[in-house]
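The complex is shown incomplete by one protein chain, all other protein chains being positioned as in the whole.
A, B and C label the chains in the order they appear, each numbered from 1.
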Amino acid sequence: MSEQADQRAQPTDEERVEMLETMLRIREFESRMRDNFADAEIPGFLHLYIGQEAMATGVCQVLEDRDYLTSTHRGHGHCIARGLDTTKMAAEIYGKETGYCNGKGGSMHIADVEAGMLGANGIVAGGVPIATGAALSSKMRGTDQVAVAFFGDGALSEGAFHESFNQAAIWDLPLIGIVENNQYGEMSGIDEQHPPSTHDDLTIYGEPYGAHREQVDGMDVEAVYDAAARAVERARHGEGPSLVECVGYRFEGHHEGDSEFYRDDGEYEHWKSKDPVETYPERLIDEGVLTADEWAAMQADVETEIDEAIEFARESPMPDPQQAYEGLYADGGDSR
Amino acid sequence: MSEQADQRAQPTDEERVEMLETMLRIREFESRMRDNFADAEIPGFLHLYIGQEAMATGVCQVLEDRDYLTSTHRGHGHCIARGLDTTKMAAEIYGKETGYCNGKGGSMHIADVEAGMLGANGIVAGGVPIATGAALSSKMRGTDQVAVAFFGDGALSEGAFHESFNQAAIWDLPLIGIVENNQYGEMSGIDEQHPPSTHDDLTIYGEPYGAHREQVDGMDVEAVYDAAARAVERARHGEGPSLVECVGYRFEGHHEGDSEFYRDDGEYEHWKSKDPVETYPERLIDEGVLTADEWAAMQADVETEIDEAIEFARESPMPDPQQAYEGLYADGGDSR
Amino acid sequence: MSLASRETEEMAVRDVINQTLDEEMERDERVYIQGIDVHGRGGTSNILKGLDEKYGRERVRNTPISEVSIVGSALGAAATGMRPVVEIMYCGFLGVAGDQLLNQVAKMRYMFGGKLDLPLVIRTKNVMGANAAAQHSQALHHWLAAIPGLKVVCTSTPEDTKGLFKAAIRSNDPIMLFEHGSVYNETGQVPVEDYTFEIGEAAVEREGEDVTVVATQAQLWNALEAAEQLGEEGISVEVVNPRTISPLDTETIAASARKTGRCVVVDDTPLSYGTQSQIAADVSEEAFFDLDFPVQRLGIPDVPTPFSPSLENEILIDTDDIVDAILTLA
Partner (left out) sequence: MSLASRETEEMAVRDVINQTLDEEMERDERVYIQGIDVHGRGGTSNILKGLDEKYGRERVRNTPISEVSIVGSALGAAATGMRPVVEIMYCGFLGVAGDQLLNQVAKMRYMFGGKLDLPLVIRTKNVMGANAAAQHSQALHHWLAAIPGLKVVCTSTPEDTKGLFKAAIRSNDPIMLFEHGSVYNETGQVPVEDYTFEIGEAAVEREGEDVTVVATQAQLWNALEAAEQLGEEGISVEVVNPRTISPLDTETIAASARKTGRCVVVDDTPLSYGTQSQIAADVSEEAFFDLDFPVQRLGIPDVPTPFSPSLENEILIDTDDIVDAILTLA
C-alpha cells in the first residue's frame, strides 16, 4: 500500500487559478491539434493528453524553473504545464522551421533543454534513465534541482524503468517518477499488461527500491499537487526517489485515428464525469476563487492564444531542406 | 518479508546422500579446475562455484529430468547438479572436440539442451528471459515442466530480470528464479549494488510481480531443497513464478586470478565455518545416514571420477580448425 | 518457376502477410505469435487482424511492453519445441532487446556446438517517409546483418513476401524478417499454391543489359519504375532484389554486374555502414575487372530521420534519384 500523506500540501488561490488556466491551455491546444490533424494539416502521429491534464499540471505547479523533466510520446501536456511556448510547440508539431526543434522533432520529440525540459521521447521508458542522469548531475553539482520523469503505466514493464529506479535508490538521487495510469498501454488494458499484484496500486513497482510511494486521483489536480509537493520536498532534501501514480483516463484514442474498440461500455462516461477541465472550474467558482465571468474571460484568452499559436504555425516556413544535414554534431563532422 | 514455509519438504535419506555426493562432485571438479587453471592448462576465464554447492544441489535435487534450467558465467555447479557428465564438461572447459559444445563454448557456455540445460550464459541476467520462454513453451505444450533460472545477486539490477518476471507473472508461468546471493557482484558488495531496502531480503525484487518469495540459508542444502520443493510444486500446479534467495558465499575469487582485496576481515572464516562440503557429511554421519567409511569411499570414488574426466579432457583432441566454420545455422548458409 | 505458369491472385502485401501467417499457424500448431498489442486491431499496422479470434489468445499473445523479454522468451520457447513469430512494432525498438539479439539469439546455436534448432522469426518493419521522426522512422536491417548468426530477410513484393515468410517460418534458424511500411498497401500477383523462396537467394526481378540496379523493399518498387522509364529511352536496366541481406547472395548480384558492367545499389539504410556499402564492396571485388564505373550507392545520408516533410523528403531516395544515378553511369 502507498504511504499516506501526513500533511496536505495546499495550493494558494493564485496557484489554483494558475492550474486551471494550465489545464485549459492544454485542453484547448490539444483539441485544436486533434481537429487540425483530422483536417490533414499535421504530419506524422499525434498522441493527445486530453483527459490527463491534471497530472502534468499538478506536478509542474510545484516544480521550480531550474528543475528537470523528461516526457513521453504523449508529451504536449508536460510541455505546456512546464511553461513552454505554445507558439513554438505548434510550429514544431506542424514541422516548421520556427518550432522548438526547427522541425526536426515533431510532436513526439519536443524539447527545450535550456528550460530543463529534456525532451519528449518516442521510446516507452526511454526518458527515465535520462531523468536519472539529470538527478545525478544535480547531486554532483551540488544544486538542489530535482528531476521528474513522466511515463505511462506501460513503461513499468520496461527494464529501463527498473534499472533507473534501482540506481537512483542506491545513489539517493532526487528522482521523481510520475506514473500516468490512463488504464491502457496502446489498446491493451493494464490488466493484460501487468500482473494482478499491481492492479490496485502500480506504485508497488517502486517497492523494491524503497521509493516513497503515493497513489492519487489523477483527475484531481489538487491531489496531484499535494503528492507531488511531498515527493519534490523529499527529493530536494536528499531523501531519494519517489514514485507517484496518477490514476486517470485519456478521452482520446491512443493516437488520433484509433478506433477505440477496446473501451468498455460506460467507461468513458464514468471518467468523463471527472473531467478536470469541467469539474475544476465549477469547484473554483463554487468556492469563490473565481467568478463565472473570470472563467469566461480565461477561456476567451486561452482560445485567442491558441488561435494565434496555430496561425503562427501555419504561416511559418518549412525548414530549408539543406538543414537536414545540419545539427548532428556540435564539433563538426556531419557527413555524407 | 519472505513467506514462511507452512510445511517442510524433507529429502529421503537416499536423497540426502545423493546431495552430498553432488556437492562433493562439484567441489572436487572445481578444485581441480582451479589448480589446473593455475597451471595454465585451461584457456580463458574461470568463475568457480566453490562454496555455493548447496544452492544448485538443493534445487536440482527436486527437479525432474524433463524440467529446464538456465545458468550463468558461474555455471559448473548447475551443470553437475543437473547431472551433466563431468567428462564432457571438463573437455569443454579444456576447449576440446569432445566437450559439450565441441570446444565452441568453454567454461562460460556449457549447455546440454537435450537434457533441458539451456546453457550457461556470460551475460548477467541474460538467461532469465530464456528460462521464461521455456516456461511459456511448457505451458503452451501443456506439459507440467518447470523452468529454473539461476542467477547471482547482481542480476537483480538488470532490466532483463524484471521484464521476465513481470511477463511470467502476467502469464502465470512455471518460472523459478534462484538468486544466488554470494555477497558480491564481481568485487563490489551487495550494499553498493542494491538499495538498502533490499539488503535484508533480496527477494523483495520479486514483490511487484506477486512472486512466491523465500529466503533461505544457501549453505544448508536441505533448506534450499525445502524452498525449492515448494516453488517447484507451485510452478507445476500453475501457481506462477517464485523467487528464492540462497544466502551464501563464494570461497574463491570472482574469477581465478582475482586478488580478493575486497573481503572484510574474518568474513571468509565466518562463512567457511558453514562450508556445506564440510558440515553436511558431519551431519549425515552424526545422524547415522552415512558411515565414516562410506564417506571416505565416496570421496575416493568422486576423486577417481574427476581424475578420469580430466585425463579424458587432456587427451582429447583439439577441434579441427575447419570446425570454426560449422554449426552456425541448421539450414545451411554458413558464410564467408 | 515463372509466375506465368501458375495460378495467381492479386493481393496487397499486408494481406499476403496475414494469409501466410494464417496458413502456417493452421499447418503447424507449434507456430504462435507474440508481441505488443497484437490482439484486436492486429498489431500496429493491423497486419495480424483476425488471427487472435481464429487461433485464440494463447496462440496470439499480447505481451507487456518488454522487448527484452518478448525476444528472449521467444528464444527460450524456440529452443524447447515452439516456433514463435515475434512482432517488434517498429524496427527502432529492436535496440531495447539489443543483448538478446546480439548475444543470445545470434550466438546460442554456434556457441553450444551447433546442437539445437532455433526456429524463431522476428518480424519488424522499416519505416521511411511517414513523417514518423527519428525513433519511429529508420531502416535497420544492416544493423542486424552486422551480427553473425542472424539471417536477415527483407520483403518487398507480394510474391516474395509469401515465399520468404513461408521459408522463414519453416526454417530452423533464427530469422529477422524486415517488412517495410511503405509497401504494405502495394498489390501484385501472388501464386495461389504453397511455395517457399530459398533464404539466401537473390532474384533478378527484371532482366536488362546496360546497368544493374540492386534494390531492396520500397526501393525495389522505385527501381522497377526507374527501369520502366529508362526502358522507354532505350536504356536497358537489370533489377536485382537481394531478398536476403545476410547471408548475401553475392554470386547472383555480382554476375549481373559483370554482365552489365555498371551497378547502382539502392537501400533505405544509412550511406555509412549500410547495406549499400556491403553490396558495393562485394560487387567491386567480384566484378572488378568488368566494371566500367565505380558502383554507385544511394542511401539515407548519415543523419537520424528528421520529422518535417521538407527535411525528410530531402533525405529520401525516390525514383528520380535512381534514374539520375543510372544516367551518371551512361
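As a convention for this text, contacts are C-beta pairs under 8 Å (C-beta built on N, C-alpha and C of every residue); 3 or more make two chains touch, one makes a residue touch a chain.
Predicted model only: the values in this text are computed from it and were never measured.
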In the full complex, displayed partners of the excluded chain: A, B, C
Which residue of A:H109, A:H194 or A:R250 touches the chain not shown here: A:H109
Which of C:L164, C:A257, C:A280 or C:L316 contacts the chain that the document leaves out: C:A280
Per the touch definition above, residue among C:G43, C:P64 or C:G92 touching the missing chain: C:G92
Among B:T87, B:N166 or B:Q193, residue touching the chain not depicted: B:Q193
Footprint left on subunit C by the chain that the document does not show: 92-103, 106-107, 110-111, 133-135, 142-143, 145-149, 246-248, 269-270, 272-278, 280-282, 284-286, 288, 291, 293-295, 297, 301-304, 306
Residue ranges of subunit B at the interface with the undisplayed chain: 43-45, 95-96, 101, 103-106, 108-109, 121-126, 154-155, 157-160, 185-188, 192-194, 259, 261-262, 318-325, 328, 334-336
Hidden partner interface residues of subunit A, rising order: 68, 70, 99-105, 109, 111, 113-114, 118-119, 121-123, 126, 128-138, 140-141, 147, 159-160, 163-164, 166-167, 170-171, 326-333, 335
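As a working rule, only the chains that are shown with their structure count from here on.
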Centroid comparison with subunit A (C-alpha atoms), farthest chain: B
Computed distance of Cα centres, subunit C from subunit B, in Å: 40
CA centroid of subunit A to CA centroid of subunit C, Å: 36
Contacts with 2+ other chains: residues of subunit A: 157-160, 192-194
Interface hub residues of subunit C, defined as touching at least two other chains: 64, 66-68
